[in-house]
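See structure below.
A single protein chain has been omitted; all remaining protein chains appear in their positions.
Labels run A and B following the written order; every chain starts at residue 1.
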Amino acid sequence: MYRYDEFDRQFVTQRVAQFRDQANRRLAGELTEDEFRPLRLMNGLYLQLHAYMLRIAVPYGTLSSRQLNTLALIAEKWDRGYGHFTTRQNIQFNWIKLEDTADILDTLAGVEMHAIQTSGNCIRNVTTDQWAGAAADELADPRPVGELVRQWSSLHPEFSYLPRKFKIAVTGSPNDRAAVKVHDIGLRLHLNDKGKRGWEVLVGGGLGRTPVIGVTVRDFLPEQELIAYLEAIMRVYNLYGRRDNKYKARIKILVHELGADKFRAEVEAEYARRPHADTKVEERELQRITTYFAPPQFEKLPRWSATFEEARGKNKDFANWVRTNVAAHRVDGYAIVSVSLKPEGGIPGDATADQMRTVADLALRHAFDEIRVSHHQNLVLPHVRRDDLFAVWKILNAAGLAASNIGLAGDIIACPGLDYCSLATARSIPIAQSISRRFADLNRQHEIGPLRINISGCINACGHHHVGHIGILGLDKKGEEYYQITLGGSSSENASIGTILGPGFAGEDVPDAIEKIVNTYLARRQPGEEFLSAYRRLGPQPFKEALYAAA
Amino acid sequence: MPLLKNGSIVSDDWITLGTDDPLPESGDVVIPYARLLKEWESLTDHDGRLGVVFTNIDRIEALTLFLPRLALIILPFPSFTDGRAYSLARQIREVGYSRELRAAGNVLPDQVQFMLQVGFDTFEIGDRFTADVWLKASRQMSLAYQRGLYRPPGQQEVWSERHREAEPWLEQPHAG
Partner (left out) sequence: MTTTTEKGKILTANRLRDGEVVFLTHSGQWSENIDGAVLATEPQAQAALEARGKEDEHVNLVTGVYLFEAERRDGHVFASHIKERIRSLGPTVRTDLGKQAEGKGGHFDALQGV
């Protein structure tokens, strides 16, 4: 993974000093809250329902054990002993003090981390496929481009006061696990018939109040042109994105209002107008970064591991875990391990400091010192020898990190919701917990098969409910929390936005509603047909009838 | 209005005129862009330098025609959170304008470094902050990842520095 050089270290150190000075000036009254707010947001510090919340960047979801151990330290020293992993591969701490923040940022800088631009109207964390560098279906690891874009976007003087936040995702696989179609800019790697690399550039995807799939503005952009082309897109957005209405300020609105063709024309005109400098420096920088992402020194192992097979045969719990939490690796004898942060009835995405240290230790000993944060609020150990899987599982199991539910009904994604967030209209975590308990039976989860349930506590959709197979949106009706259900969303390369089924439900009725939906699917599915496919075949009608038919 | 220029506070010698204010016989005058477009004929032989206030909703294509005659372009920030002028500034520099580019409106110390980097060279500041505060804020970061920015002495462009030995002649053109 990427390692800072002197420049990167100096950059984050200076940035912390800058923030420390800004915070001190705020506390001394030399800056008003309105003047300070964008500055603290650009260092990841939100004011939330109970306290300040700090969102720390995990660039393209990649961490070393040293970094994860430092997050554990921060949890204990400056927070309440736990952190929350988010749907954009970051981590959040909920009980932070403004007066401690510069010290926390200094601690992060010491392990090559930061909280730069994890909030604010600027370019946010670049996210990617949590299986990058490990998945068999990958054309190439997208993270070098992720790192290139991260650097380019950091403290960009032209693009730090955008109309609104800006999110970029990259994927190197045709099976898009990075949801690039619902990002402000999505980058998809393609190879032409000569094996040359080019990037498909999608613009204007997004969730929130007005969910929409992005449009392709370029099919095959040569890699060395990426930065210059992104600058053209950003400039068009910065100049013409709406600033009159916060809820119409994302680039997706601009693309929609201009129309895809006119938007594309504006970008191409800007791109053509710019002074076209040599791209040699960008090429060399990308090459330099790529050397950090050379694959680990994998051993030459047979595909089949006797140790693993024996353990799987003997231990039913281990076998169950393997079914869902272990995925194929592109190298024989290795596997991708998902560390579930979704224990039955638990808070999705939360991990204690001890759990973080457990995972860090496993990564160091069994996964070439690398951990990933997934978009589904779980962690990943990307490179584990099959021979070691049983040993790894035992440790995860003892630490409560081995819920065997990855991709199943128990693997629920939920934003923090009204329990933590001052923007929320309803709670989301208790809904996740009650659904998790209702579907606790693992046999049942397997019978149902792959099922993505996403819960958002307000229309800002941080739980990504629009792209859940089952989406749940928490709203407020006359002071009571109630929940609207959508079906048929997907964030894959065949992305779709979920359809609202009908009137909402009281919180305590949600598990019943989900059960009715699931039962409808089970009753009508064709052999081997997964939930999403069945929904796309059947449409919403049977599910509406099941939910709303008179008793 | 005091100006921040090259790290010190100086006074403004320009005369700012509104749309209908009479043009003085001579002197350095700044007028709104709409007025420039309308009265261009009569302005060409004004005895003194010409400046223009160019707003966030004006488009740059027509401005290029007037650039040779302009000695000052002012870009107002209606709010410091309205970042359009950063792009306008870069565009104006990209089309070859090399004289004074001034930021006005809601200009605060914590944005001055970004403003300098996109090509502003003077700033209308109030009397709220001392010169020290402006100076410190404007040189907080000595590194930038982006290429082609304006850099005072001491500030480095990271990618170019990293690859300087490789091909030292491949320095991207930037304006000082």
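Following the convention adopted for this analysis, a contact is a pair of C-beta atoms (placed from the backbone, for glycine too) under 8 Å apart; a residue touches a chain by one contact, two chains touch by 3 or more.
Treat the numbers as computed from the prediction; the structure is a model and nothing was measured.
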| item | value |
| --- | --- |
| Partners of the unshown chain among those that are drawn | A |
| Selected from A:V149, A:I347 or A:V467 as touching the chain missing from the view | A:I347 |
| Option from A:V255, A:L362, A:V510 or A:L532 whose C-beta touches the chain left out | A:V510 |
| Of A:A57, A:I251 or A:I431, the one touching the omitted chain in the full complex | A:I431 |
| Hidden partner chain, residues of chain A it touches | 26-29, 33, 47-52, 80, 95-99, 347, 418-420, 422, 424, 427, 429-431, 433-434, 479, 481, 506-508, 510 |
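In this section, only the chains that are shown with their structure count from here on.
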| item | value |
| --- | --- |
| Residues of chain A defined as touching chain B within the complex | 5, 7-8, 10-11, 14-15, 17-18, 21-22, 30-31, 35, 38-39, 121, 151-152, 154-162, 235, 238-239, 243, 273-275, 277-278, 280-282, 284-285, 288 |
| Residues on chain B engaged by chain A in the complex (per definition of touch) | 80-84, 86-88, 90-91, 94, 108, 110-111, 113-115, 117-118, 129, 133, 136, 140-149, 156, 158-163, 166-167, 170, 172-173 |
